[in-house]
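Of the protein chains in this complex, one is absent; all others appear in place.
Letters A, B, C, D and E mark the chains in the order given here, with residues in each chain numbered from 1 onward.
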Amino acid sequence: MYALTVRDRMMIAHSLPHPVFGPAQGLHGATYVVELTIRRAELGEEAFVIDIGEATTLLREALADLDYANLDDHPELAGTLTTTEALARFVADRVAGRLAGGPYAGLDVTLREHPDAWATYSRDL
Amino acid sequence: MYALTVRDRMMIAHSLPHPVFGPAQGLHGATYVVELTIRRAELGEEAFVIDIGEATTLLREALADLDYANLDDHPELAGTLTTTEALARFVADRVAGRLAGGPYAGLDVTLREHPDAWATYSRDL
Amino acid sequence: MYALTVRDRMMIAHSLPHPVFGPAQGLHGATYVVELTIRRAELGEEAFVIDIGEATTLLREALADLDYANLDDHPELAGTLTTTEALARFVADRVAGRLAGGPYAGLDVTLREHPDAWATYSRDL
Amino acid sequence: MYALTVRDRMMIAHSLPHPVFGPAQGLHGATYVVELTIRRAELGEEAFVIDIGEATTLLREALADLDYANLDDHPELAGTLTTTEALARFVADRVAGRLAGGPYAGLDVTLREHPDAWATYSRDL
Amino acid sequence: MYALTVRDRMMIAHSLPHPVFGPAQGLHGATYVVELTIRRAELGEEAFVIDIGEATTLLREALADLDYANLDDHPELAGTLTTTEALARFVADRVAGRLAGGPYAGLDVTLREHPDAWATYSRDL
Partner (left out) sequence: MYALTVRDRMMIAHSLPHPVFGPAQGLHGATYVVELTIRRAELGEEAFVIDIGEATTLLREALADLDYANLDDHPELAGTLTTTEALARFVADRVAGRLAGGPYAGLDVTLREHPDAWATYSRDL
């Protein structure tokens, strides 16, 4: 199995309105370093999983309306607890919608919120 | 599948008394950067694998009596070759004992001993 | 010259209301990885610049009311453009106030806002 | 499952003569940071997956004739598009040939070409 | 003193035709991770050393004709040993030419050629 990973980031504000989150219930923010991994069993004639430029563009497009935004105001996230795990899935599903029907086995999205904590959502394609 | 990782560290002394270890047979030490990854298939209402604070506490408790210690004198490690692999399993099994019965699929513990070498132990829950 | 650096972080929301900042004029956020470096010409009997635990506490106290906050609402930052540079100075001056009169030559505070951009403020003590 | 990873690097020149690669069709180069992960289900009496020194030597030997070379002139790579994915497999298969018959479950080779892109090839043993 | 750093990269081929360079005399390559630091004594009304976007553009323009190139064929580098130190100065002087007359105190350019070696050139403005 082959895997190709590209990395980008987004700088967001949000709050986590559930008592379990303690001080993170208030409005705060994060730089999420975002890694998108695409998996594929066999390569084609270009000898790549996906063109790095194309993967980078896919990831950027998936992050574009989240970056420099307050996620509490994002219409697609209304009523969603925007935890790192939930955002990883949100980004992964967006990318998956673009890759459907291609020669890919699956993908992972990792969001690193600070040097000591990160989350990943993995799914098949 | 979702995964959440938290990171901590421990600074230990130990020796590896088996001829295969060459200079590491003598007493030396290491900073182990420790990553604990917990996996879970579906999220609950809090939209997380586990609270980051709770995971951080679990990991800290698993490392507490190892950190700033000489592992050659640790009663639970008597007769154990404290290789990076063996320590990764020791920490993973400690954490697993605390997570048993929860909604988790598995966990990984990675110990990084220096920038060019690290080991992981992975297990189901 | 000796220097000791400790690292912490803060997760903040803020906006940068000046036209030069483009999309960062809106409310967004950042994880700032914060490095505090304290410089000292000669060591005392403890053979350190400052105790790592003490430096870590100093830095944490300087960040405590910024972490998990919306800086747009912080009373000491009213009317301040909270750029990375301005925040680095704000943190540095807070720490400097605590170190005044000690055996220190100066300090630096670096704030890393994402993997490709960071700022430092350096001052004498 | 246990896994042990060692890291090395190689500094190569190459070109990617296929129209999809845009500016990378010309002769350019890369520092590939190379990670070799070896997996094993159970440990032996030495309590390791493989000796770190032995794994480091295996990886170095697999990279030796690639490092400081122009891959366009490498006889074993004639007619190969030396993408990151293809090189990851080339290195992995070389190492696999040396580990055959041992107690190993599989291996992964990751090549990091810059901070924002890397590829992995994974195979059983 | 304030400092702002932005980071980019370039992937180049080159050779170092001097006997002291051993295997690096042949054609090989590197990913250079490039950090540009601009220093300034006092901030203006925008509260920054320089706009991050502007600094990023300056650095990209300084690297544009080096990236994905064979430096042995670059007209401005004919007869130059393109060591990491020499390239750091080349990039720094290019950027300095663009910043002349501005409110800046100096700049540093660091080129990281692999995880265990990097070089910096520092100059006043």
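Simple rule for what comes next: contacts are C-beta pairs under 8 Å (C-beta built on N, C-alpha and C of every residue); 3 or more make two chains touch, one makes a residue touch a chain.
The structure displayed is predicted, hence computed values, not measured ones.
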**Complete:** Checked against the full complex, the residue among E:Leu43, E:Ala86, E:Ala105 or E:Leu125 that touches the missing chain is E:Ala86
**Request:** Kindly note down the residues of chain E that lie in touch with the hidden chain.
**Result:** 18, 20-22, 80-81, 83-86, 88-89, 115-123
**Prompt:** What chain C residues would touch the chain not displayed?
**Reply:** 1-8, 43, 45-49, 51-53, 56
**Message:** To test your reading of the contact rule: which positions on chain B touch the chain that is missing from view?
**Reply:** 7, 9, 11-14, 23-24, 26-33, 67-70, 113-115
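Basically, only the chains that are shown with their structure count from here on.
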**Request:** Would you kindly state whether over half or under half of the residue numbers at the chain D/chain E interface are used by both copies, giving same or different?
**Result:** same
**Item:** Mean-CA-position distance for chain C and chain B (Å)
**Value:** 31
**Prompt:** So which stretches of chain B touch two or more other chains?
**Reply:** 115
